[in-house]
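All protein chains of the complex are present and in place, except for one that has been dropped.
Chain nomenclature is as follows: A and B, assigned in order of appearance, with residue numbering initiated at 1 for each chain independently.
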Amino acid sequence: MARYALRRLLIAIPTLLAISFIIFALLDLAPSDPTANLPLTIPPEVREKIRLSLGLGEPFVVRYFKWLEQFMINEPLNVLEQWTGWTIGDSENRLRVLSWATRSPVTDLIVERLPQTLWVVGMSYVIAVLIAVPIGVISAYRQYSLFDQIGTFISMLGFSIPTFFTGLLLIVIFSVWLGWLPSIYDTTHVVRDWDSFVFQVKQMLMPTMVLALANASQISRFMRASMLDNLNQDYVRTARAKGLRERVVVLVHVLRNSLIPVVTVIALGVPTIFGGAIITEQIFRVNGIGQLLIIGIEGADIPLVQTLTFIFAILIVVFNLIADLIYGMLDPRIRYD
Amino acid sequence: MAFDSPKAGETLVRVADLKVHFPIHAGLIRRQVGTVRAVDGVSFDVARGETLGLVGESGCGKSTTGRAVLRLVDATAGRIEMAGTDIASLGSEALRRMRPRMQMIFQDPHASLNPRMTVGSIVAEPLSEHGTLRGSARQRRVEELLDAVGLNPSFANRYPHEFSGGQRQRIGIARALALDPDFIVCDEPIAALDVSIQAQVVNLLEELQERLGLTYLFISHDLSMVRHIADRVAVMYLGKIVELADREALYGAPKHPYTQALLSAVPIPNPKVEATRRHIILKGDVPSPANPPSGCRFRTRCPIAEARCAAEEPAWRKLDDGRHVACHFAT
Partner (left out) sequence: MTPLRRLLVASVACAAMTATAAQAQRGADGQLNIIYWQAPSTMNPFLSGGTKEVEASSMVIEPLASYDNDGNIVPRLAVELPTVENGGVSADLTSITWKLKPGVKWSDGSDFTAEDAVFTWKYCTAPDGGCAQSSYFEGVANMEAVDPLTLKITFAEPKPFPYTALVGAESPIIQKKQFENCMGAKAPECTQQNFNPIGTGPFVVKEFRANDVITLEANPNYREADKPRFQTVLFKGGGDAASAARSVLETGEFDYAWNLQIEPEVLERMEGAGKGKLVSAFATSVERILINFTNPDPALGPDARSVYKDDGSNAHPILNDIRVRKALSLAIDRPLLNDLGYGKTGRPVCNVLPGPDIYASTANDACLVQDIEAAKALLDEAGWAPGSDGVRVKDGRRLSLLYQTSTNSVRQSFQSLIKQWWAEIGVETELRNISASVFFGGDPASPDTFQKFYADVEMYTNNFSGVDPEAYMADWRCDAIPGPATQWQGSNINRYCNPDYDALSKKMASTAALADRAELAKAMNDMLMQDYVLLPLIHRSGTSAHSVTLAGVKMNDWDSELWNIADWHRAK
């Protein structure tokens, strides 16, 4: 398995290099202008100077390799230095990937935003899994029961109603009418004591639930389908014939086998946590990675968008590998040798 | 009705008027719109140590019967007595305690073994659930069982997918034997195997029966294999048993027209005889068990059916030679 993982990682390097080039080229070729959002009162000559100061005057290839060096070598070194406190080489003058809009290092922006994204989106994912697995199990075990019908209906809603609608609906109900929950997420809030913890829970509640509903609908359907596949298998009948308790039959035999595909689905979904939830973050102003990306796109902040999309690409490649390895660990029928 | 079996031994399993009906749901709110009468009034008994063959076309309800006898599906009506206990109405905990005495060997040796468990744990699981064996004693018992079915005991740590079909069926048999059952339902245990392997498995079953005094309900559509292994044979058609007789009597002189038709379809390994034999070709398809014909269920395809057959359901009669037939015209 270790050799397999190593081989896959080695293959990932040229793949990622190709992706980095495609991302860079696509974003670079797309018609956009970092000065487009500035007021028209700023005269064109000044705009041209701004563009030049952003390094747009250099040829494409030069910019690509600069970015590659900054992203692949300089930024990891910086992260290393920050963690360890060492000084490696000339760290003062090392060029970093700078965002055009903020003129600050892109990685610092990302690091600043990761906590809220991981808290809100990550928590919603955890909640989604915690809700979805039991619902899927019960729905399948009691197929066509009232519970299953209601579960199907709710997951249908979660699937088909976009998060901007559920988000807005929740805000109107819980913030405007009832006034129970804040509609705007305070990213500066620090949990110090019980009261501030309660406030944190309150402000996380709506965005987390909106996302959890969407995710849970999906995962619970996977879980249900996978359970149904397994429930009708002969080995379940075997387990019953052995005289095992029903709980053991369902939880040990059926659930374990049914979880194999679901776990890989869940693992493949993890990169989307880091990607944030563009719409939900925007609605509740969680201002995490998703909102950073959308601002970058709107403001033609190309280095920011390039870096973010490339990080997503890395995460997707890595979690694909992880999903494969998990599959191999869970299912003895699959061996990577 | 009497269910005396030809063997002198005591009756181990007694099934009386067993019915298994499945509801049919349709529409948006899944209202029940009908009933599939998979098993519709089946009665037989099995004596200790004997093998009862159960034959019939696919879809006739023989597998459902086998599962219902072990309460792997719930019976809609009827009694299933297991050594005097009616298990049809038993609560789940009491039933669980009965499980060690009755086991099943499944048709598909691949699907019937949990793919994520090692062979050792598959065989050991019932031991830890019901038995008192622990640790190395249990380990020894597993090895013993594997040895008994002709597998290398060192295979215990492997997973089912690493074995061939025949080997897997042996694992299934070892698993069924783990708790020293009295009664085993063999549900088409060889149908999924290569012909060359089939004989090995059947021989193993016979050998184990001899050694351990097992009682089998052997479900199969393979008439020659049933003739080889069974003491008595029951023939099922559309949820009902139409004829039940000693092996020799049934194969020698079938009385029910359906049995006759079935047997005539079995080729005889003698070209001369085969060439002159009369084949009864049945017309049409098997009717739907959701909507069986009135009267005699076989009448729609029966070569000798008369008006009476549609009006009157034939009685389950005992003929002079001791066999049971459900046909107005059988003598």
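Here is the rule we go by: a residue touches a chain if its C-beta (ideal position, glycine included) is under 8 Å from a C-beta of that chain, and two chains touch if they have at least 3 such contacts.
Being a predicted model, the structure only gives us computed values, none of them experimental.
For the chain that is not shown, the touched chains among those present are A, taking the whole complex. Between the chain not shown and the residues A:Y4, A:F147 or A:F199, the one that touches is A:F199. Here the missing chain is touched by one residue of A:S139, A:Q291 or A:T309, and it is A:Q291.
In the full complex, chain A contacts the hidden chain through residues 31-33, 35-54, 98-99, 101-105, 108-109, 112-113, 171, 175-176, 179-184, 186-188, 195, 199, 202, 282-283, 285, 287, 291-292, 295, 298-300.
Here is the rule we go by: only the chains that are shown with their structure count from here on.
Residue ranges of chain A in contact with chain B, taken from their complex: 144, 233-235, 237-246, 248, 253, 256-257, 260, 330-333. Considering their complex, residues 25, 30, 67, 70, 72, 92, 96-100, 103-104, 106-108, 111-116, 118, 125-126, 129-130, 159, 161, 172, 175-176, 179 of chain B touch chain A.
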